[in-house]
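Remarks on the structure that follows.
For this view, one protein chain was removed and the others were kept in their places.
First chain written, first letter: the chains are A and B, and each begins at residue 1.
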Amino acid sequence: MSRKVIILGGGVAGMQAAIALNDLGTESILVEKEPELGGRVKNYDKIFPFFQSGKELVKDLEKRVRGAHLVEIKLGTTVTHVEGQPPHFQVRLDTGNYEISAGAIVVATGFEPFDASLQEEYGYGIYQNVITATELESLLDPEGPTNGELRRPSDGKIAQRIAIVFCVGSRNEKLGHNYCSRICCSFSTKQAIEIKKKYPDARIVCFYIDIRTYGRGFEEMYRQAQEAGVNYIRGRVAECGVLPNGDITIRVEDTFLGKPMQGVFDLVSLSHGMTPCLDAPKIATMLGIRLAEDGFFDCMDKELYANDATEDGIFLAGAAIGMKPIPDCIADSNAVAARVAAFFAKMPKETE
Amino acid sequence: MLPQDEYMTRQTKIYNAEARENTWRRYIKEIPDDGYFLLPSCVLAVGYPGAEVMQPRLLDILDLDWNWNLKPEAMCTCCSGIAYHGDVSTIESTLLTTARLWSLAQEAGYETIAVSCVTSFGIHSECFDLYHEEPGLKQKMDKLLMEACGRKFELPRYIIHVSDVIYKHRLRLRDEFMTYQLVDKDSGRPLRGVDHVGCHYNKLFPLERSLGGGEYCEVLSGLVKAWAGKEIDYPERRHCCGMGFRQCMLTPNRGFTAACVNKKMVSMEPFEPDFILTNCPGCEVYLDKEQWAIKELNGKEYFIPVLTYMELAGLLLGWDPYDIVGIQFHTVPVEPLLDKIGIPYDESKAWLGKDGQTLSWIDEILRATPAAGAARMGETIS
Partner (left out) sequence: MTIDSKPDWIKGIKSELDYGWRYHGNVLGILPDTSVILNESDTEIEEALADKGVKDSSSASCFQCGTCSAICPYTLVTTDRNGLSARRMLHEAQLGLTNFESEETWLCTTCGACVSQCPRGVEITDFMKDLRRIIVEYGAGYYPKSLRTAMSSIASLGNPFGEPLKKRATWVKTLNIKPFTKGMELLYFLGCFPAYDPRVRKVAQDIIGILKKVGVDFGILGSQESCCGESVRKAGNEELFRSLAHSNIHAFAENGVKKIITTSPHCYHTFKNEYPQFGVDLEVTHYTQYLAQLIKEGRLKFSKALNRKVTYHDPCYLGRHNGIYEEPREILRSIPGLELIEMPDSGQKSVCCGGGGGRIWLETKKEERLTNVRLEQAIETGANVLAVSCPYCLTNFEDSLLTVDREHGIQVKDIAELAWEAIPLS
């Protein structure tokens, strides 16, 4: 029986899984389809709630992963075929014409940001000054396309009136996503604080349904945003329109005052939710595991075995089982390493 | 007016037309090529008779099969939308009226109902939908229809609007028949057209019944684009015109209708459109007339000509503006638009009666009614 573990996905969860398995003395192969490690977090300049650098975090993890001698990294590769019963998996990659024997598989394939053009009333893609939170992140990045200046797409003017729209793509029956994406309230608040720090005179208004900054340090970050002068209006933005000079008009009702409102903003940022990774159905069929109703991977038991997939020998970590902040992804990966070790410990020892 | 280059480049920077294409293509409905059972509209015939008369004429030149032998006085009734929306009839009466109309269509051998009015379209679609949602309703209506006028009916295969027909054949019209295009004859710039789609066309059943969905409806923009114009997007594009029967029919509520039109006008003015294109007779009437009312009450003159798709098609086909298209009935003068396109017209012939004779009492009507009268004669009401 091989004691190698195949890890699908080289993002934060995948890398930490490899490091944790390395610490336990288990060999692993980290398979990442992009040419670089780091997943989504490598593009984030600051992460919430303590405003550390996402890029540094990824660099740190990458250094440790590359320094771990029980980890083999394969970039630009995907897993195409998995056969056999655990713990005798036969895995085929799309590069190289051989089969790898693996004892366990870890799925850490992450998430896909919601395609905001599906929510047509906001005009994402059609109105140039309506952008998503990911694009706003890159605009605020000092190493990004505008060197950290908040220049809006249509004419490069520095945006002084910014609207941040929460719950785009989540909690919406019409789009088939009834779930909450958990972290969007938090990263939107973080972005609002960042903008206010850079441009103290900017007028930032966040339009929300609920504020779900639930984690440790998140409520304090929300208070920090409020005290910095960010306005929060409880009401879901109904539609966006465009004016001849590119400004975006929004219509909303402030449910606390019970009054309909209209506003003109230079830039509108849609805090999009997260959908499961686009390859999830394909991976699920390939591995023979199930997806849950909301499209993320299903687990053996939601309370006790949340990191085990519906089949033996396959384990799940990170955003692939539902959106969560980075410390929780790291915790998932550590948990998965422990589960793999327990799984191997159950197997009868064979001489190889 | 803005220099053309500046406007167009500014527009492309703030508005991505290709992305809009991807959006509306999610809502494509099937429109049959031929065989339409044409149902006339009550309001359109009264307000803008030209638009009504042109429908069969256009279908004839396209050589399409329609119920040409139908005598309107004998057979077709109003869809009873006014009664339904004005809360003065029961739902069974509405269902009965539409069932009879469908029965007429099936008797004549047509499986496509082509409706002229968007409110009718809404009524027919809603009745159709009710049969799918309520079990046993069909049997009940079968019995009622038999008792009322001895007819049998089936659910029609297609319910479409006449603007869908024009949309389907727009390229053919452009290539084979049209003599004019939506282009300014002096500067060559495409004319800017704002589309105003009737609410019941695309907001009731966006997925099943509309072409383009609720947000970026394509049925009228497609006509503008196909005929070399430029479609304009502005913030209140999706706003209702305010003609709900309960609003416009009850005098105390008229202020709401005018407020809706005013809101649209205020919002569209910075984009400097050359004309407004509608597909609903009610919208046509109210967007047209309320612009006069706004001028009288506010003093602000917007006067952007409002046309239905049929009138626009007729003008571009080169039919006589007064004799056939009937633009003299418009409150907001359409002549400036004709000047831009380059269509010739003779104003002295506008109010001639049958066989070219002058009507002696026409001046009194024109002075008395605001429709086309006072506005075009330049008199202010004190």
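By definition in this document, a residue touches a chain if its C-beta (ideal position, glycine included) is under 8 Å from a C-beta of that chain, and two chains touch if they have at least 3 such contacts.
None of these values were measured; they are calculated from a predicted model.
K.L.:
Among the options A:92, A:171 or A:203, which residue touches the chain absent from this view?
P.N.:
Answering carefully, the residue with contact to the hidden chain is A:203.
K.L.:
Which is it among A:218, A:265 or A:343 that touches the chain not included here?
P.N.:
Selected residue, touching the omitted chain: A:265.
K.L.:
What does the interface between chain A and the hidden chain look like in terms of residue numbers?
P.N.:
Contact residues on chain A toward the absent chain are 161, 203, 205, 211, 222-223, 226-229, 231-234, 251, 254, 256-257, 259-265.
K.L.:
In the full complex, which residues of chain B touch the absent chain?
P.N.:
Residue positions of chain B that touch the missing chain: 251-252, 254-256, 258-259, 262-263, 293-294, 296-298, 353-354, 357, 359-361, 364-365, 367-371, 373-374, 381.
To be clear about the criterion, only the chains that are shown with their structure count from here on.
K.L.:
Distance-wise, how many Å sit between the C-alpha centres of chain A and chain B, to the nearest whole number?
P.N.:
Taking the average C-alpha coordinate of chain A and of chain B, the gap between them is 47 Å.
K.L.:
Within the complex, which stretch of chain B touches chain A?
P.N.:
Where chain B meets chain A, its residues are 10, 13-17, 19-20, 22-23, 213-216, 233-238, 267, 270-271.
K.L.:
Given the complex with chain B, which residues does chain A contribute to the contact?
P.N.:
117, 120-121, 123, 125-129, 154-155, 239, 241-246, 249
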